[in-house]
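A short worksheet on the structure shown next.
The complex appears here without one of its protein chains, the remainder shown in place.
Going by the order they are written in, the chains are A and B; count residues from 1 in each one.
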Amino acid sequence: MSKIGVFVCHCGENISATVDCESVANTASQIEGVAFATDYKYMCSEPGQMRIKDAIREKGLDGVVVAACSPRMHEPTFRKTCAEAGLNPFLCEMSNIREHCSWVHEKSGETTDKAISLVRMLVEKVKRNKPLNPIKVPITKKALVIGGGIAGIQAALDIAGAGQKVILVERDPSIGGHMSQLSETFPTLDCSQCILTPRMVDIAQHPNITLYAYAELEKLEGFIGNFKATIRLKAKSVDHKTCTGCGACMTKCPSKKIPSEFNEGLGMRTAIYTPFPQAVPNKPIIDRVNCRYYTTGKCKVCEKICPTGAIQFDREDEFITEDIGAVVLATGFNVLKPDFFPEYGYGKYADVITGLQFERLASASGPTMGVIRRPSDGKIPQKVVFIACAGSRDPAKGIPYCSKICCMYTAKHAMLYQHKVHEGESYVFYMDIRAGGKNYEEFVRRAIEEDGAHYIRGRVARIYEKDGKMVVKGVDTLLGAQQVEIEADMVVLATAGVANGGAEDLAQKMHVSYDPYKFFAEAHPKLKPVETNTAGIYLCGACQAPKDIPDTVSMASGAAAKVIGLFSNAELTREPTIAVVNRIATHDVSTCVGCFLCETACPYQAIEHEEIKNRNGEVIKTVARVNPGLCQGCGTCVSFCRSKSIDIQGFSNEQMFAEVMSLVAEY
Amino acid sequence: MSNEFEPKVVAFVCNWCTYTGADLTGTSRIKYASNVKIIRFPCTGRIDFMLLLKAFANGSDGVIVSGCHPNDCHYTSGNFHARRRWMLFRNLLDFLGIDIRRIRFAWVSAAEGAKWAEVVNETVAQLKDLGPYTEYQKATEFLVANENELTEEMEANHA
Partner (left out) sequence: MRELQDTVKALFDKGEIDLFIGYEKGTRTPRPFFVHKAEDAENLIFDAACSGNLAVYLTRKDLTGGKKTGISASYYALKSIAQLFDENQLKAENLRIFGVSEEGSVQFFDSVAAIKQHLSATPPPAKPDEDELVGKINAMTASERWKFWSDELSKCFKCYACRAACPMCYCTKCIVEVNRPQWIQPWASTLSNMEWQINRVMHLAGRCSDCGSCGTACPLGIPVHLLTHKMSETVKEHFGVSETKENVLSTFKPDDKENFIH
């Protein structure tokens, strides 16, 4: 027989104005299993809590129902009170007679009756509550950061700076990402490389950071605090231990006509290469697709020239595994590629380029040394048209979203062009100008008012070539849809930001959800922006959605803070309100039949396979087991399980059943 | 007290959206019918269809099932699972002739305190029109209630 205490709070007059609290307490004391019931003006006050503690000790209560406000308000308070008096906190429940009763009904007998039923319901629940203890999960204090752009760099440095170990994995031969390709950055026009490269060097030198460039995540197993990552180290064909990075091989390599990825195809590179002079690590790799030796079997010039004998043609991909506690996804974005705009002639006309290509033209380290020259003939263009929203906000093209950064970088491009070509004319076709951000609007105004960029509100319908000029035909919607035709020397498209290649694959490997555009999904759009729905995996930067550098960096620091917070404890402590698969009696038996249909129902991949073995070690049966590190306690599996072999602590089948029955039993 | 029929309604709601939404109804002091009593579940995905049947079997005239709007689930997809469950369950009940007008499904977010009051008031008004759901409960005593009819039927079959 239970000994439950019922404590009815008046909440000043918030409850007692419409509910007869004394009568609620009196009636409650008659309920079977209730050993003590009382009412008090403020149960959450110090003397109120003392009443509960005293009653627990004096009456030896084994369960407590506090009839007061919403449990979402004071459940932690009263559970703590109970714990202080030596009662397991999970034996305390709250009956919500304020928000769900006194505040929403008039003073009447019915309102008091409803309060009584709500109390009775929770008494029936508490009778079936079990003492629960927080779940402890050990944590491996090492983080894996995937992606070495500014997001990954920031996250890795922050985590490493807090004294934790970091493994940074970058797919390309160098870290730096898109930011390393940029010329200057809005809204301050500071040089991108100047602010980025010191951070790249910090990564290489930080004692807490292990950098694997030219590597990819192969597999991720395990759960928060206890992941096991398999990383593929792609064959570089150059032994980076012996290579000094002298660069002799690159000058002698005969394959010199390979479009440089770093220069967005506007410059060339060799087959043995570093992507750019400030690369980290600054040691070359061989691009086997374009290397003469790998394609024809003859050459090996680099091997002959290398002073340290670092060239190793027979190297293969290697796999390493690392135990890690948390993952930060920072895989970035890409820009939409040419074939998307047949009407703009991208790919057909050399002088129609993307914004990222313009960055390379404007960059002092770029193929033109920072002089704006058009790709077709190297002339300095006298008239440039910039087209914003090339692909973005265009549901017909399948991209309804705004790419966020284009308005700002287009203004920057117009500005840079005007700074470099004083007599030149720049035109910007735009749909709307979105310049939300510190000093952003001022920046756009400057481009228009001080630097004289001509802004035309309207879309461009078509671009075609006439006598070496790009004829841009569009409309100006602010002038009554008047036709506009500009004969430009060069056209720059602010192409939509899209998910990076391989995002979907990676998401599936890691069990992270993604949106229809393959951007990774955050756990909550407002309150959990850097978490994913898989505990222990965080995300930052443009892999979540297109965003600018300040937003990326703050998000990266946010994700890093989450990792540091996780690592600040020896163990992970979790609420025990999670699902559990029953294991009856001797622990050899379970009613689970191992159909594992619950596996797909679980949003958190928390269902594991457990083998039940006999004394000889033979597997008798494979049943489901809930990983307490992963389960978040939604209970979807519980109502799905046919044989009721899985239950959730704190909202168990018996508890919920009893609650329903107590309400209807009175009828 | 009037003699008007007061339906008994059990509300099955999720902790994160509708329960909190109903808290907001309270905080906003919006009044609604006191016939409805709320049971808190972690998620709509946790709401077992059997609990709805149990409520009906034991004297409930109607039930409300409510949780987070699609895409708002605290657990990302519990409500999507629940939606499928209710689609099939509701269809099956209808096929059996169980009065599905007595089950109100709703999405009520944590911000929709006023909507919660509306959902409750509408449900109660509808149930007042429908009257008590004795049919279902009486099925427990079907044999007793239909003894004469069944005896006749049996005799006819044996004749």
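As a convention for this text, a residue touches a chain if its C-beta (ideal position, glycine included) is under 8 Å from a C-beta of that chain, and two chains touch if they have at least 3 such contacts.
Model, not experiment: these values are computed from the prediction.
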Across the whole complex, the chain not displayed is touched by chain A residues 591, 593-601, 622, 640, 642-645, 653-654, 657-658
For chain B, which residues touch the unseen chain?
49-50, 53-54, 57, 70-71, 77, 80-81, 83-100, 105-107, 135-137, 139-143, 146, 150
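Just so it is clear, only the chains that are shown with their structure count from here on.
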Chain A and chain B: spacing of chain centres that average the CA atoms, whole Å:
38
For a test of understanding, state which residues of chain A touch chain B in their complex under the given definition.
70-73, 96, 98-101, 103-106, 108-111, 114, 117-118, 121, 513, 523-524, 533, 577, 601, 603-604, 632-636, 638-640, 648, 650-651, 653, 656-657, 659-661, 663-665, 667
Within their complex, state which residues of chain B touch chain A.
1, 8, 10, 15, 19-20, 22-27, 29-32, 34, 37-43, 45-49, 51, 54-55, 58-60, 74-78, 81-82, 85, 117
